[in-house]
Each structure stands twice: as structure tokens, then as C-alpha cells.
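A protein chain is absent from this complex, but the other protein chains hold their places.
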Amino acid sequence: MPKVNDQTGPFYVEGAEPGDTLVLHLLKVRPNRDYAVSTHLPNFGVLTGETYTAMLNKPLPEKTYIWKLDLERNVGMLDLPNSKIGKVEIPLHSFLGTVGVAPNFGEAVLSLTPAEHGGNMDCVETKEGTTLYFPIFVEGGLFMLGDGHAAQGDGEICGTGLECPLEITVKVDVIKGKSINWPRFEDDEYIMVASSTRPVIDAFRSAQVELINWLVVDYGFNRWDALQLVSQVGVSRIGNVVDPKYTVVAKFPKIYLPTRQ
Amino acid sequence: MPKVNDQTGPFYVEGAEPGDTLVLHLLKVRPNRDYAVSTHLPNFGVLTGETYTAMLNKPLPEKTYIWKLDLERNVGMLDLPNSKIGKVEIPLHSFLGTVGVAPNFGEAVLSLTPAEHGGNMDCVETKEGTTLYFPIFVEGGLFMLGDGHAAQGDGEICGTGLECPLEITVKVDVIKGKSINWPRFEDDEYIMVASSTRPVIDAFRSAQVELINWLVVDYGFNRWDALQLVSQVGVSRIGNVVDPKYTVVAKFPKIYLPTRQ
Amino acid sequence: MPKVNDQTGPFYVEGAEPGDTLVLHLLKVRPNRDYAVSTHLPNFGVLTGETYTAMLNKPLPEKTYIWKLDLERNVGMLDLPNSKIGKVEIPLHSFLGTVGVAPNFGEAVLSLTPAEHGGNMDCVETKEGTTLYFPIFVEGGLFMLGDGHAAQGDGEICGTGLECPLEITVKVDVIKGKSINWPRFEDDEYIMVASSTRPVIDAFRSAQVELINWLVVDYGFNRWDALQLVSQVGVSRIGNVVDPKYTVVAKFPKIYLPTRQ
Partner (left out) sequence: MPKVNDQTGPFYVEGAEPGDTLVLHLLKVRPNRDYAVSTHLPNFGVLTGETYTAMLNKPLPEKTYIWKLDLERNVGMLDLPNSKIGKVEIPLHSFLGTVGVAPNFGEAVLSLTPAEHGGNMDCVETKEGTTLYFPIFVEGGLFMLGDGHAAQGDGEICGTGLECPLEITVKVDVIKGKSINWPRFEDDEYIMVASSTRPVIDAFRSAQVELINWLVVDYGFNRWDALQLVSQVGVSRIGNVVDPKYTVVAKFPKIYLPTRQ
């Protein structure tokens, strides 16, 4: 376990101090290899007994799939000789499975575990073009990134995506004196909160409450108006339900934000 | 409670027998009124203590929002004088909050509760153009529909959507001798399973397993290939997390299905 | 499924009306047969995939155990030739697995499902000498009882207890104008609340809140004092985690109640 989910980092950011917010602009997130690997393992994944959802059933058999990647056309291809369809070709949407800072309170957390510091969120939103915000808990922030995925469905059901190395270009900023509770993301369409815990409902709840607080504090929404709007136009995606903590991403369309001045 | 969530029906379908599948083609789902109502109530909704997630905190204050509907432009408009943005206009996407058949085993279930028979799933997929499949548990199927929503975000967080009456045209079919475990939907893009239970993770699990079984039985996928594909291209949406049972919709893109013959 | 978990009743109680509380004094709860049966079934029980916690693993093999009952000595005996211990003898503690009234809101609930009306709580507290209180939802209350267990561990892990018929003597009372939210029990040692829902934590929460409200309303405790005492002397038992809803029993020792006058 300590040998999987390789990361690059940690990176020390000059001027980043506890209580600030780290900003990572993901300028480039691209695979650089012509294949990706996915597998389901015994005692891992959401549709089988695992360490915590422990079962007496026999574990699933291990099975590994090698996807070919065509980086020109940005597609992945898989032969499925045992299925009627024979093969599939899917569009790639590459993203960082894991990205985050050093955790709070002097803790050291395995790169497999997502939490308030980000980490192994396995959510497709950490892709090229997205800006990520993380709470800074230690001097220098100490961010890291890794666990490249060329594609993945909601929940990462079997326990893995299209695992492959990525080439990353990231621009780093610090917002001084701005404190947040959970990782926040922003792309052209949405502002987002990614909360990670078990069970799913609590990841959902803590993401929504952080999103509502964000709307109130930064965008001048009345608290109940924010609840009403999040209830009617909010989007919620299940990032992963296979890691030691599950990740839910709560999204609010930027079209309903007032213009900042 | 027994007076809310009005339904139309039940409708007895000639030839529908236990073990068959009821098919509802939603040909038309349109609001017919120029306003919709949304509210958050004390002790209801996912971000407050409620009957089961019981808390000692004081309940939230009740607050009601009246949305204007412009049916020509298919938008909803809400004044928000207490928020900086002042007002919002959102596209409508009308759907049946509740649709289903009579439940199994001689049970009688309040229209507020979704389950294997469908019911109050509060998922946006039950919209115009979608075909719905339900297991038939009693002679005639006895389907009903109601709980019109002109729009709703994922999870129906505050407990209500844009509640309004709808005009519905539905075409009814029966698939004889075909038995399913959970409601299934189909539109131009996806085949889908809607599973309802608490907690969320079990609604997620039972929806995915039914979806995988569907791929295996009807579309000739090897079981592990189906798991791999659902893991990489599957979409999962949280329908509601406020009803007596929560609903998760597991979706598989039809583009990855073999051509049926 | 509709053929298992046999019940006796329903019994119409003269003078029982909605909003009253039904009182059942369990004067006698005794097995009347010299054997009991326990089994674990495929896709049933908490340590295997089941309908809702759906898994892709192969189901467990079915296995049935026949326990001999010695009613003189009130013990059960089981031969275990495949285990080093060879055989065991355990004390019996017979109780009603299922006891309750007709549910609320005109619903009809399978006898396998516990809820606000009681039902298949599978908790060892519904034994000889205990007084049970149920909310009355329909005229006459319509109580039923069944699902005899000669013994059972916490949680009913494999899905069944020592299933056997019981002889029951019950004395029936009605408390007019007294309304409760969940079944309440009382024996020499404890007052208790049995709450049933999924997930476990919500059964726990709703049982504790009902218990605290009981202490406040009937026994003159300040709300926060009740929370403090329940936190320090409260006992919580997991009744079942195998039925469609799980049951937690929250208990408060009667020694800490003020004398009623």
C-alpha cells in the first residue's frame, strides 16, 4: 500500500503560511504515454467487500485491462474479446487523481487518502483549465500531485481509472489571509467544493455547507437564498467511493454569481 | 404528511401481470401554470436535523420562494432582494418527481417514499422524452404519477424543487415475461437504473449492480468487462437525499452498447 | 418473502385511537417446542452482499443449524462436529422478534420491516417481563406479534436467531391522549426507546433524541442535563442490522429517574 499512488512533490511555496489559501492553476494536464492500465483487485472497490465494508464472501478475482491511448485523437481504446461489442473507444479526459497540500495538525496522511487537504480525491474536475484552492496548514504549503488518470467514470467503481503518467504545468499563487475549510475548484462553468469523508452523505453535506458559506461570504448571498439556489441549480458529483474517504464535488454555476468588482 | 405529494392514478394496465415490465414513454412533460413554489421546512432536508438524522439543534426557520415561470421561454425567475445578485433566471427542465407502480408483497407505500417500485425518486431523468421501465408487482401494474417539478438541483437539498402542476402525455406498454429489480430509464444518450434506499452508498451499489446485470443479460457483456466499462464511462447522479429513501441514478452511455438485432 | 416471518393478529383494541399509546405487558414469553432453527441464506445478513448493500461477489452458501432446546433447564444445545469445541450449550433468553401495531399514514408494511410502528425489531428486550409502548396510528391499534426467538446475539448477524414458536401471554392497556414517536420499552432496570431506520447512526440518533425528550417531558429533566446523563449512563444496543431497517435500542437506567408521584 505505501508503494502505490506515486506523487511528485512536496513543493515548498515561498510566502505560503497557515491560514492562507494555495492556488494551483492547472495549465496543462496531458498523458505522455500510449497506454493506460486499469484493474480490479480482490478486497478493493465499492462493489465488493473491502477492509472496512468487510464481508465473508470470497473476494473478486483480480483482472487487469490495458487501454491503448491515441494522444492525437485524445481517445482510449480497449479490446473486449469476451463481450459482444468486441472493443470500445472512449474520449479521454485526463486529470490528476491526487493533488493537495500537507495536512493539518501535524498529521501525515498516506497519499491514498483524501481529506481537508485534498489528496486522493479522484475527481474528474482536477483537469486542465481548472483552478484549485487548498487550505494551507503548514509553512510552505507543501503541495504534491500525482495519480494520473486519462479517464474515469463517476465513483471510480472498480477502484482504478485509466492509470497513466501525466505531464503537468501548474502556476502557483497564494491568497494571503484567506482561510477555507475544504478544497475549492473553479473552471469556466462552475465554482466547486470537494469534500472527502465517509459516509457519502456526510461528504455531500460538508461540501454543500462549504459551498453555501462561500456564496454568502464571497458573493453576497443571503444564507437562505444561497440554500434555495444551491437546491435548484446545484450539481453534485460523486468523485470516488473507493478510497479510505469518499469524495463528493458540489458545484454552483458561475452564471448565477453576481459580477465581482 | 399523507396530504402532500399529490398523485394522479393509479392506472390499471390491461395485460400487465406480476413478473412483467411496465413501459412508460413520457411523450410530454410540461408545466401549465405561470409560477412554481419551493420551500424549506423545519426538520426536513439534508442540511438540517430531520426525523431520522435527529438532532438537538433548533430547527431551521421555514421560508417559501415563489418562482415565476415563463413557459414561452422555458425559464424560471426569482427575485432575491436580500442578496447582492438581486434576481436570477434559470432554464426550466420539467420532470415528474414521482412516478411508479404499486409496490411488491402487498405493501402500501406513502407517495413520499421511493423504492423498487419507483415512487418519489425526485430525479431529473424522468422528463419528456425518457422511457421508463418498472417492475410489475400486481395485476394491472397500477402506475401513478405526480409531484411536478419545473426544475431541481442534484439532491433536492432543501427538500423541494420548483413544485408545480404538469401536463403529461404518456404512452404505455408492457414487456411480457421480462422481470427487473429496479426502475430503469432510457433516453437518447443513456440507459439508466434508479435505485432508492438509505444510505446513499447502498443506493449507489444496488444501482450499479443492476446496471451491470443489465449490460450482461441484454447486451452481451462479460461481467468483468461490464464492471470495467461502468467504472470508466459510467455516470452517477444523486437524485434526492431528502426523501424517506435516497435515490441514485447510474447511467451508461448508449454509444458503448452493441447494436441490437 | 411474503411467506416468512409469521405473525399472530392483528388484534383490535377497544378504545384505542390515533394519538393514544398502546401498552403491551409481556407476561409470558416461552418456547413450546424442543428445537429451534437458525440459518444463513445467500444474499441475506450483514456480512455478505444483499439487496441494498449489493456486491458482485458470489453469495455465501446456505447453511442451516438445528438447535435442541431443553425447556426445563432453559438452554439450547448445538452440535458442531466441524469445530474443535464439538458442541455448545447456551442459556435461552426468549423474546418476540416482531411486535408492533398498524403503521401510520395508511401504509401497509411487510412484517419483515421494523419502523415507527415497531414490527420486526429483532431486539432481545421484547421479552417476558417487559412492558412495551407503541404509538397508535389507526383505530383499534391492530397489534400483532410473532417471529419467536429463543436466543439471539446483538445484530442478528447471520440474519436469523434461534427461530421457534413461543407461547405468549400479553396484557393490553391504552394510555389515552399520550402520543409517542417510537416504540418505548420498560423493564425493572431500564426505560428504553427502539428506533429503526438505515443507516445505524440514524437509528442511534433518533432513539437518543426520543429518549432525551422522554426524560424531559415525563421526568422533569432539563434538556442539557438529560443529554449529559444519557451521555454518561446511557446504554445502547444494536438490535438488528439485517432487516430492511436496522434497530438500535437506547436505554436509560431507572435508578436515575426521580420518583413519580
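Labels A, B and C are assigned to the chains in the order they are written; within every chain, residues are numbered from 1.
Basically, contacts are C-beta pairs under 8 Å (C-beta built on N, C-alpha and C of every residue); 3 or more make two chains touch, one makes a residue touch a chain.
It should be emphasised that the depicted structure is a prediction, and the values quoted were computed from it without experimental measurement.
Novice: Quick one: jot down which shown chains the absent chain touches.
Specialist: A, B, C
Novice: Please pick, from A:D20, A:D202, A:D225 or A:D243, the residue that touches the omitted chain in the full complex.
Specialist: Counting the whole complex, the residue in contact with the absent chain is A:D202.
Novice: Out of C:L71, C:I157 or C:V174, point to the residue that touches the absent chain in the complete complex.
Specialist: C:I157
Novice: List every residue of chain A that touches the chain not included in the displayed model.
Specialist: Those residues of chain A that touch the unshown chain are 1-2, 51-56, 105-110, 197-199, 202-203, 205-206, 208-210, 212, 223, 227.
Novice: Using the document's contact rule, name the residues of chain B that touch the chain not shown here.
Specialist: With respect to the unshown chain, the touching residues of chain B are 47-49, 53-60, 199.
Novice: Mind pulling the chain C residues that touch the left-out chain?
Specialist: Residues in contact with the chain left out: 38, 40, 46-47, 61, 63, 65, 76, 78, 80, 82-86, 88, 90, 151-162, 199-201, 204-205, 208-209, 212, 219-222, 224-236, 238, 241, 246, 256-258.
We take it that only the chains that are shown with their structure count from here on.
Novice: Report the inter-centroid distance (CA atoms only) between chain B and chain C in whole Å.
Specialist: Centre-to-centre distance between chain B and chain C: 33 Å.
Novice: Can you work out the whole-Å distance between the CA centroids of chain A and chain B?
Specialist: 27
Novice: Please report how many Å separate the Cα centroid of chain A from that of chain C, as a whole number.
Specialist: That gives a centre separation of 43 Å.
Novice: At which residue positions does chain A touch at least two other chains?
Specialist: Answer for chain A, listing residues that touch two or more other chains: 47, 199.
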